[in-house]
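Note that one protein chain is taken out, while the other chains of the complex remain in position.
Our next item is subunit A:
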């Protein structure tokens, strides 16, 4: 169904590129890519693409912006784009991270989406540099057949282009696609292309004009469970008495091919490799070290199938859902744990405090469709501000917890479409006077004092009319 449309799109791209490449703005024109290599890793349900671009400035003016372009269908599923540049020579090479920002261009052909890489040093004319780009795609493998029985293995489609979509002229390019197993049902041939083991190679192709596109479709077996967290709410509560309480509420779904027909436990238990190969049996969560009071439960009580392994550098929590998740099956659960506050809360030089904590989901190899991080600051803290390495939606809320009077400020951050690569640190700055810590104990003490005074008074008052 979609393939012809894509083909038309591709045709359109090529036409567009032919027409518009001449009259595009000068900044695009004078760059060209002398060599491009793309490696697409399809071994899990998160598609990892490593792009190595050798960019050459063929123009006369120095420039520091390099554009990446994506077809709109891919751009919707794009979780993260990172760019690195190698510095130094020979053995002393270091990787330097570059700024990448989404950009809108007014005359983008066929709604192509752009990201701009900002080079650290402007590229002078005639010079060239090598940029390493990593981008991750989620929900890009479509199960086909869409419904499978318990004993069948999961086959998926992956759609992309044999040629790298780029606003620049590419002199030479090649694409390597790694599949999870050798079982590949079919793949589109764009000569020269060949398959060896788990790798499909497209290219090398020479001299393609900007916006060249050649759709390909790969149909292959992927039995890795498609663990998708539809919604995750992480609540981080700071208590200045020395504890950081984290509560994470998950809505997990197996987003692979839907399960069809019976689920037979006897087959599942006796032949686990053949039956339910794509089922989601367990998940691994990587928690910070020195984690304590870990719990794993859902709305009807504790789930007993979990294991916690701790060492000095990290803690690993292996959790099993109550039942194995087949395609389309859902489960909800809550993970909670406490952490020592001194590992995560620091003071700045100007007497402000800040929390330094990881943003993303601690589960490995999962996609999070919607993540909400709530940082509950202690009562009485002021001027909250959050620093996050990528764009998020932010707002403030108020939460009332144990014996609160004015309520606690909650910094809420929301982001859609996350991958484990988003597990970088964010900071929340705020000011807090330690005297507020005593408010609740004092309140309790005075309440008890008043109660006893009332009791004493009651025992000494005689309200009877007649003595």
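Here is the rule we use: a residue touches a chain if its C-beta (ideal position, glycine included) is under 8 Å from a C-beta of that chain, and two chains touch if they have at least 3 such contacts; residues count from 1.
Basically, contacts and distances are computed from a predicted model.
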Considering only the chain that is not displayed, what protein name does its UniProt record carry among "Neutral alpha-glucosidase AB", "BPL/LPL catalytic domain-containing protein", "dolichyl-diphosphooligosaccharide--protein glycotransferase" or "Ubiquinone biosynthesis protein COQ4 homolog, mitochondrial"?
"dolichyl-diphosphooligosaccharide--protein glycotransferase"
Among listed residues A:52, A:129, A:223 or A:264, the absent chain is touched only by A:264
Selected residue (touches chain absent from view) among A:65, A:298, A:343 or A:414
A:298
Quick one: which of A:125, A:293, A:401 or A:424 touches the chain that's been left out?
A:401
Footprint left on subunit A by the chain that the document does not show
261-266, 270, 298, 300-305, 322-323, 328-332, 400-405, 462, 464, 466-467
